[in-house]
Structure formats: C-alpha cells, structure tokens
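Left out: one protein chain. Kept in place: all the others.
Note that the chains are named A and B in the order they appear, and that numbering of residues resets to 1 at the start of each chain.
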Amino acid sequence: MARYILRRILITIPTILCVTILVFSLLYITPGDPAEMILGSSATEEELASYREFLGVDRPYLVQLGDYLYRLFIKFDLGDSWLYASRITDEIKNRLPITFAISMYSILIAVATGIPMGVYAAVKQNGAFDKFVLVTTSVLHAVPNYVFAMIFIMVFSLQLNWFPAYGIGSLKHYVLPCMCIFISNFGSMARSMRTSMLEVIRSDYVMAARAQGFSRNVVYFLHALPNAMIPIVTQLGGRFAGALGGTLILETIFSIPGMGLYVQGAISKRDVPVILGNVVFMSIWFCLIMLLVDILYAALDPRIKAQYIAQSAGKRRKRS
Amino acid sequence: MKEKEFEKKHDHREHHHHDGHRDGEFLSVKDLTVEYTSGKQVVHAVNGISFDIKRGHSLGIVGESGCGKSTVAKAILRILPDHGARIAGGEIWYKGRDLVSEPEKRMEHIRGAEISMIFQDPMTALNPVKKIIDQISSVIRLHNPGMTKKEAEEQGIKMLRRVGIGEDRVRDYPHQFSGGMQQRVEVAIGLSCNPDLLLADEPTTALDVTIQAQVLDLIRDLMREKGTTLLLITHNLGIVAEMCDDVAVFYGGEIVEYGSKREIFKNPSHPYTIGLFGAVPSLTGEGERLKPVEGIMPDPSDLPLGCKFHTRCPYATEACSEGEVPVVQLGGTHYCQCHNIEAVKAAQEKEAAK
Partner (left out) sequence: MTELKKVPTGGKPEAGVREKKETQLSMILHRLMKNKLALTGGIIFLCLCLISLFAPLIAPYDWSAVDPVHKLMHPSAQHIFGTDQFGRDIFSRIVYGGRYSLTLGVASTLFSTLLGVVVGSIAGYFGGAVDRLIMRFIDMIQCVPGMLLTICISVALGSGIVNTVIAMSFGGIWGTARMLRGQILTVRTSEYVEAAKATNNSSFRTIVKYVLPNSIQQTVISACMGIGGAISGISGLSFLGLGVQPPLPEWGAMLSDGRNYLRYYPNMLWAPCIVIALTILSISFFGDGLRDAMDPRMKD
C-alpha cells in the first residue's frame, strides 16, 4: 500500500508540471499586444517597448516559461496581473474561501441528500418514487445551472423578494447560488448512485448473500451499498476537484467576489496572467484531490491494489 | 376460498404424473410455475413442473442453457429478482411446509442454514471486496447467533481447510484465488451450516475440466459425510451419471422425462433425451459422429403450443403441435411426456439395426 501511494504521488508531480506547461503554452499564443491594450493606441512605439519589457513579455517563450515555473514551484508565486497592482497569489488567497464555501457546502448537501435518494430509488426500483427520482434528477442534471440561476433570481429575488440577487454578506446571500450548485450536483449524484446500486443489486454475490439467509435490508445496506459506493467515491472526488472551476458563471451572475468572478473579469479584459494563474491553481487543486481519491479508492477496493501489484510484478518479470 | 384453491391444486395433481406420494416427503415440488414479466411480455420460465427428492438422495435437472433450470433453484429459495419475476402457481413442500407461502422471516432462517445454494460462476458469486474468511464466518454467525466472532472464524477456517484451502490463504480476497479455488470457497460457504438440502446450479461449468472432477468429488464426499440431499442443475449428462440418483430432463420450462438414473440412461424415451445422448461422445461407438440436437431453443416468451419440443423434434406429428401432451409411465419411476413414444422407440431400433 505504501508503495502504491508513493508511486501515485510520484506520478502526480510530472503531471502537475505538464499541466502547467500546457496551460501556459495555450495562453501564450493569445493574440493581441498587452502593452497596447493597457496603454491605449495613443502610446508611442518607445513607450510600448519599454512597457513590454516591464511586463516581461518581450522575452523568448522558453525564458518566460522557465521564469513562470521557477516562480510557481520554488516561490509559490502565481505572477502579477497586467492590469492591477495586487499579486495574483494574494488575490486568490482572499477569494478562495468564498468560492470554497459556496461550492463545498452545496456539494456536501447534495451528496448527503442525493446518495440516500439514489439508494432508495434503486431499492424500490420501478416504484412511484423511483420514477419521480428518475425524471426530476434528469431535469436537474441536464439543465445548466446558470439557467436555474437566472430563473431563481427572477422568481425568488425579483418577484417574491425572499433572497437578495447579488453580492455576499448575510447568510441569505448564499441561498440562491448554493441552491444552483446543489441542484446540478444533486441530480447527477442521485442518478449515478441509483445506477451503481442497481448494478450491484443485480450481481450474483448479492443474490448469493440472499441465498445465504441474510435479510433483504442487511443485504442491501451491508453487502450491496459499500460496493455500490466505490465508483461513487471517484465521482465525488471529481465533483470536489472540479468545484472551484464550476462556479465561474454562477459567481458572475450573482456577483460573488470569488475566484470565478476574478477569472471572468480577467477574461473580459484579456488579463492573461490572471486567467493563467487561476487555471493553473484550479488544475493543481484538481490533481491533488484526484490523488487523494485514488489512494482512498485503493483502500476501499482490494482489486485496485491487486492490479497495481500485478502490473509491477509483470514489469519486474520483463526486466529480469 | 383459500381451501378451495388448495383443493383445486390437489385435484389437478391427481392427473399429474407424480401422484401418489405423501406430503411428508423431504422435498416435493408440485406444479411449480414461474413467470418473468418485462413490460407486457410474459416469459414462462417454468411451466408447472413437479418432482420430489427423498432425504439423502440426489436429483439432477438436465437441459440446455436458457431453459429455466436455474429458475427452479431460485424459486425454491425464493430469491427470484424482486421485480418482474414471480411464482405464479404451485407448491414447494419441504419437510411438510410449503415454501411458497412461508413468511419471509422463516425463509431467512431456512436459506443458508437448511437449504443452501452454490452458484454457477464463482468469479461473480463471491463479494469482491470482502476477505473470504469474513464471508464464510458471517454466514456461520448469522445462523448460529450464540457464536462469538472468534468461534465463527475458527469454524470457517475448519470448513475452508476441509475444502483444501489452507489457513494462510483465508485472509485473501476472492480475486486472489483461481476459479477452482473460488468454487471451493463457495462449496465451503454452502455447506458451512450443515444444510439438509444443497442446490447446485451448474457448479462446475465455469471451471477447467481437470478442476471440475475435484470440485465434484469434494461436493460428493461432503454430502456423504453429512447426509445432505442434492439438487444438481447441469447440462452435462456425464456429471449426472456421476452424481445423481434420479434425473429430470428439462425442456421449455417443463420436465419432459423423469426417472432413476438407470432408467433414463438405459432407456431414454423422449426424443429430446435421445437427442441429448446423441450429443455426448461415447467411448465405445468408434467413428460415430456426434449428433447435436437440431435447431435452437424456442424463445421462452413465445413457446410453441402443444409439446414444446415439437419444433425441433424429428418425430413430430400433427398431434404434437396442439393440446396437452400425455405423461406416460414407462415403469417404476420412469415417466415420459410424449405422444409418440412407440414410434420413437421403433425408429430408434431400426436405426440401431442398420
């Protein structure tokens, strides 16, 4: 197990490095001259050149990349905005808690409600409740959350005046955005839990457990559920890992000063370092969460460990 | 109301070929009918079959795959899928009780303790994320509530050792075993609570031929040791010859021929049984070609009228495609459900003379 974890960590390091290089290179080819964009078209050629030098964008690609990687991985610095004085790292530090709060709480609630609902629907397959879950979750899961956001604002904020439509502050401010994130996560959580549970319920070993005399409830909750949870863990990990990027449009709609709004502002002003910094940060977050999930997964399912052992054994055999 | 129904069933039974035995028999299945429904389609997996097994004896149910054999075992244990499957009629008398109407709580005490089952594919029948010692000891504890965890584990280890799995392997997971070893675990779990009746559903089909014999020997030895009764479901006549006292030949959800092993093997009378024997390689008949049973199993959701086998039967006459087929007693316990037993016999003899 320790070796598996070590190996998995060792894979993560080059992955993070490659992802950073990939995102950097993608955004490097962004058209337009930042100096001209910032100083305006009235600036002279000399002013532009000196500003380019100030931003460091006149250097060759590889030098810029090397500099970026050095600052990121040695100094933990995500660089500076082209437009604002504040450092990106500081900005993210301030904004992360807000984004983190709205997404994590909503996902947690979605998990806490979606999983039992999916399990219950599977156990009572084809019943009225099951059909209800099936239809509602497919609506909630399919319709994009920004559409819900718009509708919620129009109904609960403007018509009924229950909750504020913009900004943060009181608890009430969090209700609508959290509901939107909750809805899409809840839909897919309940749905995949149902599917996974049904698959396990239909498997031979669950029938065998019934044949051995275990009662229906014991079989469902002690034999089937743990196994049905295994694929859900990965999915859950994916949800948490992608959570920071998932609030982008919602933060824009609800004017929540989190990372999403930061990125959206940067997109509209083509402030490339800010986009880059946020995407790199979110990707590293993604990699680290998935690392945790994989380790958890191996602990839950002995077959994964076995695969790894078989793999490395095969390699050793080849080498000798 | 209930009584009337009951009477009617008994009445019906009078006409059936297994009349005359007492309800005190060990296991006696009467007119069992199982249906699967999907949408508006009804699949008749088992169509009013009857058989019985004496204590300590063994019955083999033989038939092609897809003919509803496994459904019989699942119906006896009442572990048919919750949705779409139901026992549409009949009785399953076990030690004087009808399992069809037993309350679920009672059934839970019977399953695994008094009647246990071995499944076809050991790869899928063991829980992949539980150590085998936990799987066997949890069953032992379930049916022996007084036992401590430690005692149950000791009992489990003893049982696993009996099937040839050393103590060093008992904390392994199922995927770390070979198919044969997995099936040994299954056998150990199945027999861990000393059941009176063992239902074995193609217990060796998924295994290598060399391993098959080992597992069968194991099952037979353990059964002799404990006096267990066996219902063996298989498509392999060789296994029946080795393991069973009686044989029921199963086709299209019905038993088409029934008798002691000797009767069936000496004097196969139903064209389907004859066909099955034609598909078994014989050691004496040199150079003979194997004759598979022509055609394919009819779709169980769309079974033909009359004799279910008439679409594939080389001896079929017009009478075969309509109405009920009479059950003919050929002697002793030998019954055959066919219109043309005489004609078939004659044709067989002619062929043999050639």
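Points to keep in mind about this one:
Note that in this section contacts are C-beta pairs under 8 Å (C-beta built on N, C-alpha and C of every residue); 3 or more make two chains touch, one makes a residue touch a chain.
What you see is a predicted model, and the numbers here were worked out from it, not measured in a lab.
Check B:G227, B:G295 or B:G323 against the missing chain and you find that the one touching it is B:G295. Contact with the omitted chain, checked across A:L22, A:V63, A:L222 or A:L292, is made by A:L22.
Summary of contacts with the chain left out: across A:C178, A:M193 or A:V272, the touching residue is A:V272.
Per the touch definition above, the residue from A:I9, A:A49, A:V63 or A:V147 contacting the chain not shown is A:V147. Listed for subunit A, the residues touching the missing chain in the whole complex are 15-16, 18-19, 22-23, 26-31, 125-126, 135, 138-139, 141-144, 146-147, 150-151, 153-154, 158, 165, 198, 241-242, 244-246, 248-249, 252-253, 263-264, 267-268, 270, 272, 275, 279, 282-283, 286-287, 290.
We adopt the following convention: only the chains that are shown with their structure count from here on.
Remark: subunit B residues 74, 77, 79, 81-83, 104, 108-113, 116-117, 119, 121, 124-129, 139, 142-143, 173, 175-176, 189 touch subunit A in the complex. Residues 125-126, 202-205, 207-216, 223, 226-227, 230, 300-303, 306 of subunit A are the ones that touch subunit B when the two sit in their complex.
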